[in-house]
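Note that one protein chain of the assembly has been removed; the remaining protein chains are unaltered in position.
Coming up: chain A.
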Amino acid sequence: MAVPDISRGVNRGMTGHDIDDYLAELDGRLRGPASIKADLLTEARDGLVDAAEAYASSGKPEAEARRLAVADFGPVDQIAREYQAELGVAHSLRTLRTVLLVPLAMNLFWELNRQLWLGSWSNMNWTAPDWFLVIARFNDVAVWMITGLALLGLIASRYMTRTSVEPWRVGRHGGIIAMLAATVHLAALLAMVAGSAAFGFGVTVTPFPLLLASLTALVVAVRLVLLARRSLSLCLV
């Protein structure tokens, strides 16, 4: 979906100091996904310009028309709170969607690499100790737990929105679920790394492409935890 670029002066016919100053102040108070923020601010500018034009066409001088449009829009404190809540929810939902897909994709990517470079586990001249098999199984189960949690989080967010739960609460719940899922994912991967380290990394770091796949999975897992933390920080009251 193409979003008009507000910096290029779309709908600037009636824009003046009042509208620009108001939008600049609103912009300065909002944190969150840049594309959604730009989209919200573009729409806010459209609404302010429309209102100013309506006042001007009813005979108000342009400066007064702009001032009235800004006054009608609402106090920037209140409006910024409502916009921020939307940005927070948007970030949480985006994070949940990422947590839904990425760990599963990374797991698939690693398994494909393993089959390509190592072949079947049973064909390898290598016997894993029982405790390592427990960690490996936990890793396999964890991926589906994480996917399930993220899906649950998305369904719960939709339900909460339909039952008129305040947006910042929807975002916060989404952020908490995303954080839980991302932490389980990271913990499962770290357990695998620790388990591999216990017998000198052996099979999991040779060949090199498999090591690269493992490192990528680890970096992505850390990134998911950071994303979830950001979601939580954007959904404060």
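Just so we're on the same page, a contact is a pair of C-beta atoms (placed from the backbone, for glycine too) under 8 Å apart; a residue touches a chain by one contact, two chains touch by 3 or more; residues count from 1.
Convention: contacts and distances are computed from a predicted model.
Not shown: a single chain whose UniProt protein name, out of "DNA-binding PadR family transcriptional regulator", "Cell shape-determining protein MreC", "Dihydrothymine dehydrogenase" or "Hydrogenase", is "DNA-binding PadR family transcriptional regulator". Only one residue in the set A:19, A:89 or A:227 touches the chain that does not appear here, and it is A:89. Which of A:28, A:61 or A:74 touches the hidden chain is settled by the complete complex: it is A:74. Of the listed residues A:44, A:106 or A:142, the one in contact with the hidden chain in the full complex is A:44. Checked against the full complex, the candidates A:35, A:115 or A:161 give a single residue touching the omitted chain, namely A:161. Although one chain is not displayed, chain A still touches it through residues 1-4, 10-11, 39-40, 42-44, 46-47, 50-51, 54, 72-75, 78-79, 82-83, 85-86, 89, 93, 157-158, 161-162, 164, 167.
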